[in-house]
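Complex shown without one protein chain; remaining protein chains in place.
By written order: A and B. Residues from 1 in each chain.
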């Protein structure tokens, strides 16, 4: 069974995602199409890139990941397919793959230019349906990457804000707010030895919260930091939204202070 | 693999769609159920009809399309199945199929009256689960249309607002607002020769926007008209919502003016 995942900003209130699945089923009826999310904010390439990076590696080897957050549809922006050791990725070349690809070993990049693999009439406004869905479906049948178009040797990369270390503290920022209002930072707990129960998070010079081991390790309504499911430190409120209660947004700065930190 | 699509106003916050899929799986475990949308506004038959018409033909031949926007559930409204050259449609007979069927060649219409194909206890309020899901599942196993009930020779049709041509201009209206805020008109770009870069759209006597070839063909925040993915002219704003920025709603009138138009 071939798996094709979809990460888009198409929402689910219109028929956009359904038609992509119809196109895929028409080419490869045995493909198993799995939604990662379609609720990326309209045109928000960074959020789409983050959602894909947080999820792609939980899928089995050879999964085809399709990411279509595509504000430049119909312009001269390129479209690419990228083969890594474990996965295939298909998307507009606008950076939406870059956080995922930053963790993968890249084997080949191809531009999508072979129109015989597209729908016969390619619209100017919906390449998810007309280009990316059919290309992914053809790839899921074992079609060679070489058939897609010419090789490329690079792709658009978004900057990932790297946290800065200073002695026993780390300066980071919020990179994503999830549906529970948890504010996910760019600080990877696995990259530093010493992140533990003696650490605390600060913002605007004030003590924000201590690091704990579960969402309910503090009383209801109280803030805390936990190591989230992607390995990144996140700020949570037991039973509430950290983002709204603490006024945190994507880009808000945070400082982690610990007794003893060692970079790995 | 048989494909069954679902277009409903059931939303995804309750268990309604899940139970339809459970009923289908109990009858035909091999059916591949694909959501078109469940976010049709409650009881909005026209929007459901539009969503179905915009998507159904991207599915492979023999797909069974189930549309349940059914404010009259439990009353004497009829339920129908319609065989066309390429597809099967199942729905309450309230017009929700009419925009899709307007483009199809109809082979047979049957009323749904054979209760042996329904769930044993048919509720008064949820025929999506009790009637339409099981009927679609039985059809997906190759059950003959004749088993459903008596033949019919008509079905409820909604009026499609036809655009009016006057010399080199066309008067149309907005028929759908999508999640990006794009305002889709009833003007089919393929039906008129001469719709091109010298055309512009007007509303309330004022120049609204020029016709362009992609969403990003104007500066960010500026309006434009494009030929959308269904072939209909739509009004968009680069990076924003045309509906809210220009105050467009379903039913708002628009005028297309071109240098030279020829009806096809």
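Just so it is clear, contacts are C-beta pairs under 8 Å (C-beta built on N, C-alpha and C of every residue); 3 or more make two chains touch, one makes a residue touch a chain.
Computed from a prediction, not measured in an experiment: that's the story for all the values here.
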Residue in contact with the excluded chain [from A:20, A:36 or A:73]: A:36
Interface residues of subunit A (partner: the chain not displayed): 1, 3, 5, 7, 12, 32, 34-39, 51-52, 54-55, 58-60, 63, 178-180, 213-217, 226-229, 234, 239
Chain not shown, touching residues in subunit B: 10-19, 21-23, 25-26, 29-30, 42-43, 71-75, 123-126, 129-130
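Heads up, the rule we're going with is that only the chains that are shown with their structure count from here on.
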Centre distance in Å when subunit A and subunit B are each reduced to the mean of their C-alpha atoms: 31
